[in-house]
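All protein chains but one are shown in place.
Every chain is named by a letter (A and B) in the order it is written, and numbering of its residues begins at 1.
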Amino acid sequence: MKKTIIVFSGDLDKAMAAFIIANGAAAMGDDVTMFFTFWGLNILRKPEKVPAKKSFLQAMFGSMMPRGATRLGLSKMNFGGMGAGMMKKVMKSRNVSSLPELMAIAREQGVKMVACTMSMDVMGFSEAELIDGLEFAGVATYLGEADEANVNLFI
Amino acid sequence: MKKTIIVFSGDLDKAMAAFIIANGAAAMGDDVTMFFTFWGLNILRKPEKVPAKKSFLQAMFGSMMPRGATRLGLSKMNFGGMGAGMMKKVMKSRNVSSLPELMAIAREQGVKMVACTMSMDVMGFSEAELIDGLEFAGVATYLGEADEANVNLFI
Partner (left out) sequence: MKKTIIVFSGDLDKAMAAFIIANGAAAMGDDVTMFFTFWGLNILRKPEKVPAKKSFLQAMFGSMMPRGATRLGLSKMNFGGMGAGMMKKVMKSRNVSSLPELMAIAREQGVKMVACTMSMDVMGFSEAELIDGLEFAGVATYLGEADEANVNLFI
């Protein structure tokens, strides 16, 4: 059965939870669609700066938000990134896949990753600023997929 | 098919996500019920102060929490409201409907908005302090609606 996950959060811990669920479902043979919106788009940003036409405010938001999966903070106890760093260390020591690894697994398993075009327009993110292999769509597409799914989460 | 959304959060960004999903579903012909609880009740507060009998703590919570949809903050990067202000500006420049506009559309489209009576009792919110056109109910009503729905989100 299909599963959908709206990834609204751009926090490392929540992003990892989303991908662990997505990958688990895909491994069990489910179709999985992840719909990245708002802060969740930060997970999909390329690590390098990509030239793009932005308004002043978009450029400011863009420069203040983390650029990609390796730079996300924790939703709690982040302490300016120190908490996220410690969490990554603990996870590595327990052989938990990192977020970039989880994302690579998702891709290999055919998890569909959709970037919300309305959020991209607001944040001023072009397709070129986001990682490859994404689809681009809006809320109607999400709802169409959710209608076919038996588990729909908002993270 | 019916959709339900529990709106637990009172953050501007999450409230907007909830209404964008609700309005999208309603536009596609779905019955939609939004169930506002805890901080989510702040979205429904009237902007003006309404005289009400409250305990000292309820009055204090009431005065510290935002009064209505125009005064909400962002869940991240709010910076004492500056982030929310900038986000509203960016959204307006991209022709995204504001939260009050999204709420008006929801109403026109017949989205059912339910305020959680248990949370109202805890927070000390009377019906008169909340906007018009709401229904008032508890968790049993939510569960009854969720049982009939095929998408149930907690935001």
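The rule is simple: a contact is a pair of C-beta atoms (placed from the backbone, for glycine too) under 8 Å apart; a residue touches a chain by one contact, two chains touch by 3 or more.
These figures come from a predicted structure and were not determined experimentally.
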| item | value |
| --- | --- |
| Sole contact to the chain not displayed, among A:Q58, A:N78 or A:N152 | A:N152 |
| Residue of A:M77, A:A104 or A:A140 in touch with the missing chain, whole complex considered | A:M77 |
| Missing-chain contacts mapped onto chain A | 1, 13-14, 17, 20-21, 24-25, 28, 30, 75-77, 86-87, 89-91, 93-94, 96, 150-155 |
| Absent-chain interface as seen on chain B, which is shown | 6, 8, 10, 37-39, 55, 57-58, 60-61, 64-65, 118, 121-124, 139-140, 142-143, 146-147, 149, 152-154 |
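The rule is short, and it goes like this: only the chains that are shown with their structure count from here on.
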| item | value |
| --- | --- |
| Chain A and chain B, separation of their C-alpha mean positions in angstrom | 25 |
